[in-house]
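All protein chains but one are shown at their positions in the complex.
The chains carry the letters A, B and C, assigned in the order they are written, with residues numbered from 1 in each.
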Amino acid sequence: MALRFGLLGAGRIGKVHAGAVAATPGAELVAVADALPEAAAFISKSSGAEVRTIDEIMNAKDVDAVLITTPTDMHADMIEQAARAKKAIFCEKPVDLDIARVRRCLDTVAREKAPLMIGFNRRFDPNFMEVRARIDAGQIGAVEMVSITSRDSAPPPASYVARSGGMFRDMTIHDFDMAAFLLGEDPVKVFAVGSSLVDPEIGKAGDIDSGSVILTTKSGKIAQISNSRRATYGYDQRIEVHGSKGMVHAENMRATTVEVADAQGYRREPLLDFFMTRYTQAYANEIAAFIKALDAGKPMHPSGEDGLKALAMADAAMLSLKEGRQVDIAY
Amino acid sequence: MALRFGLLGAGRIGKVHAGAVAATPGAELVAVADALPEAAAFISKSSGAEVRTIDEIMNAKDVDAVLITTPTDMHADMIEQAARAKKAIFCEKPVDLDIARVRRCLDTVAREKAPLMIGFNRRFDPNFMEVRARIDAGQIGAVEMVSITSRDSAPPPASYVARSGGMFRDMTIHDFDMAAFLLGEDPVKVFAVGSSLVDPEIGKAGDIDSGSVILTTKSGKIAQISNSRRATYGYDQRIEVHGSKGMVHAENMRATTVEVADAQGYRREPLLDFFMTRYTQAYANEIAAFIKALDAGKPMHPSGEDGLKALAMADAAMLSLKEGRQVDIAY
Amino acid sequence: MALRFGLLGAGRIGKVHAGAVAATPGAELVAVADALPEAAAFISKSSGAEVRTIDEIMNAKDVDAVLITTPTDMHADMIEQAARAKKAIFCEKPVDLDIARVRRCLDTVAREKAPLMIGFNRRFDPNFMEVRARIDAGQIGAVEMVSITSRDSAPPPASYVARSGGMFRDMTIHDFDMAAFLLGEDPVKVFAVGSSLVDPEIGKAGDIDSGSVILTTKSGKIAQISNSRRATYGYDQRIEVHGSKGMVHAENMRATTVEVADAQGYRREPLLDFFMTRYTQAYANEIAAFIKALDAGKPMHPSGEDGLKALAMADAAMLSLKEGRQVDIAY
Partner (left out) sequence: MALRFGLLGAGRIGKVHAGAVAATPGAELVAVADALPEAAAFISKSSGAEVRTIDEIMNAKDVDAVLITTPTDMHADMIEQAARAKKAIFCEKPVDLDIARVRRCLDTVAREKAPLMIGFNRRFDPNFMEVRARIDAGQIGAVEMVSITSRDSAPPPASYVARSGGMFRDMTIHDFDMAAFLLGEDPVKVFAVGSSLVDPEIGKAGDIDSGSVILTTKSGKIAQISNSRRATYGYDQRIEVHGSKGMVHAENMRATTVEVADAQGYRREPLLDFFMTRYTQAYANEIAAFIKALDAGKPMHPSGEDGLKALAMADAAMLSLKEGRQVDIAY
């Protein structure tokens, strides 16, 4: 029988997941809730899901799993309520911006034995999955150094920045998770620098828009992350992993393979510039992995613990940025 | 209201189109027919389309358009029957292997004023569409020379070859259409060579598996085509167009952007090696273009005439191969 | 002891070879002759070579080998004179534009047992040498099809065209030699088309500036050549060889590996656009190979026969172009 989903939050990312569920055999979207009736109605219309309240979805017998895509400050409450209601849970990152709250939430999840997956979608990008697969296949030997480039195509409005928790918690958190995923060993120390070079308003809002981070593990592995809130040439998402036997890297994606050559040179098009088009396949794979793990009764990855770890790295990076020193990561 | 399709032929390519219709907003598959009941049943199950006979679909009031994906020798009959039944028609290439039969069929279509699109899917590949768009935008000036590389990943069985009409009519026909599409001027002469280098059984069956073709237009434009029935590294599909101001080319596609570097060098993965994965987007775009043209009451492209032209080039290439001389193409 | 060279012809290509000799350990340029005293003086000044007459060089005891870089119509006479004078001979392509004259010349060379290398420099390009080496190493299995792209950056003046022997003899002759070099089997038939698309003056002078050629061997191997007298993006020199196990290709060369990315896309620089910069290393390797073969007393490659074969292909292509049919190559 198909796995029946309830969607909590019908905003932009909610639509992405609703579409992924619709396109996945063995999955069905039966209900959707949102504070904005028209947002819920929009998804209802395209998917056939019923508009309900959050509580109705939580208590529904015809809902096996919930997709939590509400605003961040509701995530932890929603997770706890769903865990108590014995639903399987997929929640967008982060669990919460406050790590103590995350810990309490994960305690509840553990107590209720609720299956929980955190939406670090990039782990499911076909390119990055293949990088991980090549490492697992031993093609580069033991992992030594990881280099992640992650640059948004355009900065968010300063208003968004103000309530985002800061660039490290909002944007780099994906890279922290990716670093741990690729290193195969939890980073124990972090050093971070950052500047506001792209948009002075972001600086005025107390945040940075350009940053560089170094993570190290106990055994001496090193990961570096380069971030910017702006890349005129598209959404720049690359990884490179060096091992004892070689190197593996994944390059950016474009809409086509076309190149024009003339007296000015050879010109390829800019990169896919939006996370939804860049990571279309990742979002689909993510939902499929959630269903597969649930069907098989296997542990979920990325887990709530993975979410907590990434946030711990982000918090430590914030402190490092503030104090100009390497900081121990407190998981 | 959605455009209602009937599918005639539930084989491999029938499934591709059924899937494309299912994924296209504004389109619905309502009926499917096939000589093999289980083939029709398979598509019925996945799509909800009703299994019917061909005649039932042709006469159905709830069917606006037919997708003809039967064996080639039925195409012309199906087109004529559908034209008389006032259906819009999408037919896989070729209309028929006998050009006289194609002409009679197109006469019927013209008489009945039936909308007809021929399934030269490659025109709808995002890469090749973009090449055409760059030409139209004037980025390379006036087109002078076209170079098409089209190599299958593996040869078909000799049994298939025997009833295929020969490589030029079966495989190169796509490249003939692409050449005309890119040259923007109909080729008037063709020269072709061919050999059986890949599989001796293909040679014994009287066909070739490796070939090279030169087309020329009245104004002196030149297109060259390189074909093989085998490419160990995947399905090799490239085009390159030279103009007075520059060059535009479209490269092959891979599943990922991953590359591994070690002491043996830098290694990217082989190409996508199957036409269905390579041209997934092309098949979807093709159906969307059919619906769009129908909605707008605009002429269809590629038209029946385009199908006839490609076959005329293939026939002339067969004659050229046989006689070792350049042959005038008889449209 | 160093091999002592005399240079006959101090034009553009003469300077290239003079430079190559100067840069080659074990080689020394001792004399130079040219009808234009200032041309000879220029090379004398930069190299220390003595200015002499052709006859003085031919008869000199301190000259072991001659480099013939005179105008084409003197090549055959120079070769014969040098052969009789017991010099080792390096001669720029072609031996002559008249194949009967080439045959007589090669008879003389054979009779005198003179070592003779013809300057098909591209065989010594590091990229193309590596392609040949990969074939020899069995990396692509048995060679089946060769594709050569050879496009000049800008057309020569019509005045040059008039006395060039035609594009096939002047420009494509390099590609004919390369095709034979890569096929590993002499082509037996040729088909050629051509147009004047680049410069109407070239058409008025009775020549073509754009062309496409198909060569076939007895065993059914196929080579195709695409030529143009103009490529706005640089000097386009690529080869691609398909075999039973795979494919090997060599791409173009640029001055740097730099790429700029911005909102308009990713832009690499145009290609090296001049044969002297593109083939700098090939010219050096060519002279080194000449010296090495001479030292070892081994046969020279490309030989006078190779020169004759390439001209035979060009002549057959001229006839094919004229008569619109495939032509047997008369070696």
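Criterion: a residue touches a chain if its C-beta (ideal position, glycine included) is under 8 Å from a C-beta of that chain, and two chains touch if they have at least 3 such contacts.
Quick caveat, the model's predicted, so the values are computed rather than measured.
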item: Touching the absent chain when the full complex is considered, from A:A35, A:A158, A:L197 or A:M276; value: A:L197
item: Full-complex contact with the absent chain, from A:R163, A:K204 or A:K245; value: A:K245
item: Option touching the unshown chain, where A:G14, A:P94, A:G165 or A:G211 are the choices; value: A:G211
item: Hidden-chain contact residue, picked from the options C:L3, C:A39 or C:I140; value: C:I140
item: Of C:K86, C:K204, C:K218 or C:K245, the one touching the omitted chain in the full complex; value: C:K245
item: Touch list for chain B against the chain that is not drawn; value: 232-233, 261-270
item: Sites on chain C contacted by the missing partner chain, in the whole complex; value: 126-127, 130-131, 134, 139-140, 245-253, 255-263
item: Residues of chain A in contact with the chain not shown; value: 144-145, 147, 149, 151, 189, 191, 193, 195-198, 210-212, 214, 216, 220-222, 224, 226, 228, 230-233, 236, 242, 244-247, 324-326
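One rule holds in what follows: only the chains that are shown with their structure count from here on.
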item: Same or different residue numbers at the chain A/chain C copy interface, by half rule; value: same
item: Best-connected chain pair, where connection means C-beta pairs in contact; value: B-C
item: Geometric centre distance via CA averages, chain C-chain A, whole Å; value: 58
item: Shared interface positions of chain A, touching two or more other chains; value: 261-263
